[in-house]
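Every protein chain except one is present and positioned as in the full complex.
Lettered A, B and C in written order, each chain numbered from 1.
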Amino acid sequence: MSHHLTRFGVAVPENLLSKFDRLIKEKGYGNRSKALCDLIRQKIVEQDWNLSDKETVGTITIVYNHSFREIADTLNHLQHHYYSQIISNLHVHLDLHNCLEVLVVKGKVKNIKKISDRLMATKGVKQASLCMAGTGKEL
Amino acid sequence: MSHHLTRFGVAVPENLLSKFDRLIKEKGYGNRSKALCDLIRQKIVEQDWNLSDKETVGTITIVYNHSFREIADTLNHLQHHYYSQIISNLHVHLDLHNCLEVLVVKGKVKNIKKISDRLMATKGVKQASLCMAGTGKEL
Amino acid sequence: MSHHLTRFGVAVPENLLSKFDRLIKEKGYGNRSKALCDLIRQKIVEQDWNLSDKETVGTITIVYNHSFREIADTLNHLQHHYYSQIISNLHVHLDLHNCLEVLVVKGKVKNIKKISDRLMATKGVKQASLCMAGTGKEL
Partner (left out) sequence: MSHHLTRFGVAVPENLLSKFDRLIKEKGYGNRSKALCDLIRQKIVEQDWNLSDKETVGTITIVYNHSFREIADTLNHLQHHYYSQIISNLHVHLDLHNCLEVLVVKGKVKNIKKISDRLMATKGVKQASLCMAGTGKEL
């Protein structure tokens, strides 16, 4: 990955720029370049997640009721089937009944989506959200 | 509205920029400034639609089966209640049964959302999507 | 299209159902079946818009500054290239400078996305949003 920065000029309407400056100040940005790079990266990552064979990284967040045994079985089954693609898991006890689990997943877009679908369909799982991250390498 | 452009320099990692250049070429952009302005505008419009009292403009697209009488009644009712806020409608016959209608709506964010909710809840309406546009003035 | 309804039973946790009932009342629904059908339709339309060769219907909303001549040229060009796919246009004057235009577009998902990209990339266009509707036939 190249850290080398390229500098170039942009022309933006005055009033649009002043709105943008206010927005990025609110969001805590120190300068425009970082904010613009972030908008660009976001666009590129969105685009990549349309390509089903693209290798990428994502996180899947699930909220579930741990008293259902099926969730353990499914996670087990997924870990056999998609062994190499689930990098790691973080488990948080929300209360007596509810758990939140985040899976960091690396693989083809279509496989990551399939893992997320499988989890969502599992009994006891109340929510499954796929966060489309990236490998960082391309960005 | 000011058309006056402000020029400033941006620093972007080389490889991120080359990806962005490829993306905007695919999308048919002639130059980077236009593409970056669009990303900025999109961000600002998104932000504005979180403010429920903000005056803005949007379009509501509905697909419905015109054989249900309720849709005509609802549109009628909405036009009395939100008279000044529905600027105009476009109606397209998709087939013997199905119609698509686009409403251009101007008003407070919360009212536009309410109109969209009402339409969606109407019998015969199969789909209602709110497109969060803007007045153009701020952009 | 079949209007024939199929009735079936659903089992939903008590507290989830009471929350749902409150939500759909706020949104103006008269009964649960309509609200559930809408959730189902939305899911199916989302899914369809991932298939690039699927024939569908959508609307593209653009906000632009009409003093830029390019927008007229682009719309002209698009109308030659994608003639059969742009069903109709609605034009609204927002103020002295700004126009909103909604295009109703019918065709393959990939072509509709391309038309939307082209419009967004055109000089003077400040915003372009694609609303993923459907033909109504499948729903």
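Everything below uses one rule, namely that contacts are C-beta pairs under 8 Å (C-beta built on N, C-alpha and C of every residue); 3 or more make two chains touch, one makes a residue touch a chain.
Source: prediction; values computed, not measured.
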Displayed chains contacted by the hidden chain, counting the whole assembly: A, C
Hidden partner interface residues of chain A, rising order: 1, 3, 24, 26-30, 34-35, 38, 41-42, 45, 57, 59, 61, 63-65, 87-90, 92, 94-95, 97-100, 102, 104, 117-118, 120-121, 123, 126-127, 129, 131-137, 139
Touching residues (missing chain, whole complex) on chain C: 1-17, 19-20, 23, 32-33, 36-37, 39-41, 43-44, 47, 138-139
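Please note the rule applied: only the chains that are shown with their structure count from here on.
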Chain contact topology (line, ring, star, complete or other): line
Chain B-chain C separation of Cα centroids, rounded to whole Å: 10
Chain A and chain C: spacing of chain centres that average the CA atoms, whole Å: 26
Shared interface positions of chain B, touching two or more other chains: 1, 3, 41, 139
